[in-house]
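Dropping a structure here in structure tokens format, bear with me for questions.
Apart from one protein chain that is not included, each protein chain of the complex appears where it belongs.
Think of it as A, B and C in the order they're written, each chain with its own count starting at 1.
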Amino acid sequence: MSASITMNLPSDIRYVRIASNTARSVAELFSGENGGEEGKYEEFRNAFELAVTEAFSNSVRHGNSPDKGRQIFITFSPENEGLTASVADTNPAFNPEIPPPDIFSYPESGYGLLMIRQLMDEIRYSRKDGNNTLTMHKKLKNPHNQ
Amino acid sequence: MKFQIDSSSGPHIGIVTLTGRVDARNCTELQNSFMSWLMDTSRFVFDCSGLEFIDSSGLGTIVSCLRKALDHNGDLKLAALSPKVSMVLELTKASKLFSIFPDASEAVNSYVTGTKE
Amino acid sequence: MKTLIVIREKDYGWMSSFFPGVHPLVVPICNKPFIEFLLDFAILAGSTAVRIVSDGSLNSVEAYCETGDRWGIELGYGSIRQNDSDETVMEKNRLFCSEDRVLVINGFIFIRYADKAGLKSFFAETSSGSLSRCSSGSIELTGIPEDVSAAPGTLPFSLTDLHSIDSYYRLNAEILTDYPSPYVLPGYSNEPDCHMGRNVVISKGAEVIKPVVIGNNVQIMKGAIVGPSAVIGSNVIVDRESTVSRSIVLDNTYIGEQLDIVGRIASGNTLVDPETAFLVSMEDPHLLAGMNKAARRQGLVLIRYLAHAAIALLLILLLILPYLFFRILLSVTAKWQTRAVTFYGANEGKSFTSALPSISCGGTTCSLFTRLSLDRFPMFFHVLAGKIGVIGSFPLEVKESGHGETEIFSGYRPAVFSYAEAEDWPADAGESAIVERYYAVHGTPAQDIVLTVKAFLNRMHPGEQE
Partner (left out) sequence: MMIRERNHNGVTIVMPVGRLDSSSASQFMSGSPSFSGNGKIVIDLSEVDFIDSTGLGSLVGIARKKREQGGDVRLACLNEKLRKVFEITQAFRLFDIYDDAETAAGRQG
């Protein structure tokens, strides 16, 4: 995989599996081309799939307006020995620094950003011209064991 | 930071009570005060029982106070160091320069009896 | 056989105040992460699969051990809850434990053994049940033995509690003196009682007294004494004339000059007295400091280059007119010469040559020339070419005699200006090395810009400082 891949999806939770499956396919293609024999990069693939899924669901959830025309833009690009995904929407701005929920209060939501942060090596949030962009990067190799 | 003269046992001994932190922010104050205390005496006890933290600039100041006291034929003894402060003194080898006593009264008595540590 | 490692927060919770942010299973003992000792033992005992279960987070353990490929075993992880009885723990892991013999290592314990070879047959032949127990844990066997006919008598191992920072400290010391060889991390050079990792630089005049364990990328500077009984982690600098004995220095620690670390544990900027468990956090980076790993990361190389190139370009634009002016002025009077100087480059074996102006005139002209750093003007172009930095170490000249090579340390990054000039540190080579080394590990691109400006201004006003 050498070029970036872009897709636009309606801001509707029914499309989450398309985002999720695409993220997985992209991660499989990328890791497969970078010497990933069977199973070796399973964790990379799982993490990438899950993080993109979470980012997409977040975007859908935060765009709680009746405006059906809203879209979510997802871009995948290989970068620095890893894979970057950015998820952009036109929702109101949000604070990406919200602290993780206290697990002992049995929270039923709020895990999304925590998970993205744990799964990816780097995340960035930007707000520009009415767009939120969450950019996430995961290295193919585990930085701890090189 | 409190200064008082103890003359109960004969010689005038300046007892300096250090509290809180001695660091880059307040070490000049100690340095300056010490110069004025030197007018009254050259024998000092630094009571460190309330001293919680010392950094290298604070340490440097105390060492320079010691040097000045020695120049005036006096001494500067340390008393009641907390374990944390004494760890910093040991780390920087400053502990080798000072006579160190478990409490202030022992340090004061040592001036009278002439005992070393 | 399989091994189940059960480790609970109540057993290792005490570690967190001494090693914040590090999971106790990856805290090193004689430079080897604790979990590796347990895995080694499990493997020697004949296990092909190991599962680690805990009521706490195992994230960082998993990041370190992954799937166990490195040890040729199958490594898995599981969760239990705080109040689970040992029986419940076994039930929760029933599928893992059902088929086979299972060695259960329960608690935060260190297992000591002398005879590697005998462990496998011992565990195959011993009948099930609790084998050994100490106050913070136990070892147990479940399942049916292969052959009990030759049931061995004495245990080929013993347990050590890890319940306080003092027990951790003493365990390090004991391993170092009594049983080093079975436990040393692979890849270390194995001289008796002196185990060293890769890229260890011991400067002339430094002393290493056995027994010691020293990790990778360690620099022991001039006049420093390391040992006896010292455990030095990886990425550690012991600066000049400091002593580290009967002590443990953990990874990524900078130990300043002329310090005595005796009977202590140093980790980043904290110093612990194991006996009393007192802990001091130094605020003074020149004494003890954690090393900034981020500054070394690959990703920053580009940013650093861009920052350096930008400032070099700015200085070129600023100085080009004065430079040309001097050049023309001095050429006319035949006082302008250039001298080709070859310096050691940042990478081993690489060097670069710069034609530096050498002017033969005295007085204010000459002083103005150096004050404006015009004597180094051609070097800025090497910055643009990415060969050197705008700020870093004093470039060391390559000389016929080979002199200078010993001075090259792993953080050596030649540059137009040196950190020593920025800090207005004495220019003597030994002295300036301290500052350079400090920034070599701590510097950030933003800091570099500030320090370059400082160095430039310091050169402009020589001798005006104290």
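Quick note on the criterion: a residue touches a chain if its C-beta (ideal position, glycine included) is under 8 Å from a C-beta of that chain, and two chains touch if they have at least 3 such contacts.
What you are looking at is a predicted structure, and each value in this text was computed from that prediction instead of being measured.
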item	value
Partners of the unshown chain among those that are drawn	A, C
Touching the absent chain when the full complex is considered, from C:Leu25, C:Leu58 or C:Val249	C:Leu58
Residue in contact with the excluded chain [from C:Lys10, C:Arg81, C:Lys116 or C:Arg198]	C:Arg81
Hidden partner interface residues of subunit A, rising order	13-14, 16-17, 20, 42-43, 46-47, 49-50, 53-54, 57, 60-61, 100, 103-104, 106-112, 114-115, 118-119
Missing-chain contacts mapped onto subunit C	55, 57-59, 62, 77-82, 84, 88, 91-96
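The working rule: only the chains that are shown with their structure count from here on.
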item	value
CA centroid of subunit B to CA centroid of subunit C, Å	37
Subunit A and subunit B, separation of their C-alpha mean positions in angstrom	60
Gap in Å, rounded to a whole number, between the CA centres of subunit C and subunit A	33
Touching residues on subunit B, where the partner in the complex is subunit C	23, 53, 55-57, 83-84, 87-88, 90-93
Residues on subunit C engaged by subunit B in the complex (per definition of touch)	258-262, 264, 271, 273, 276, 278-280, 282-284, 286-288
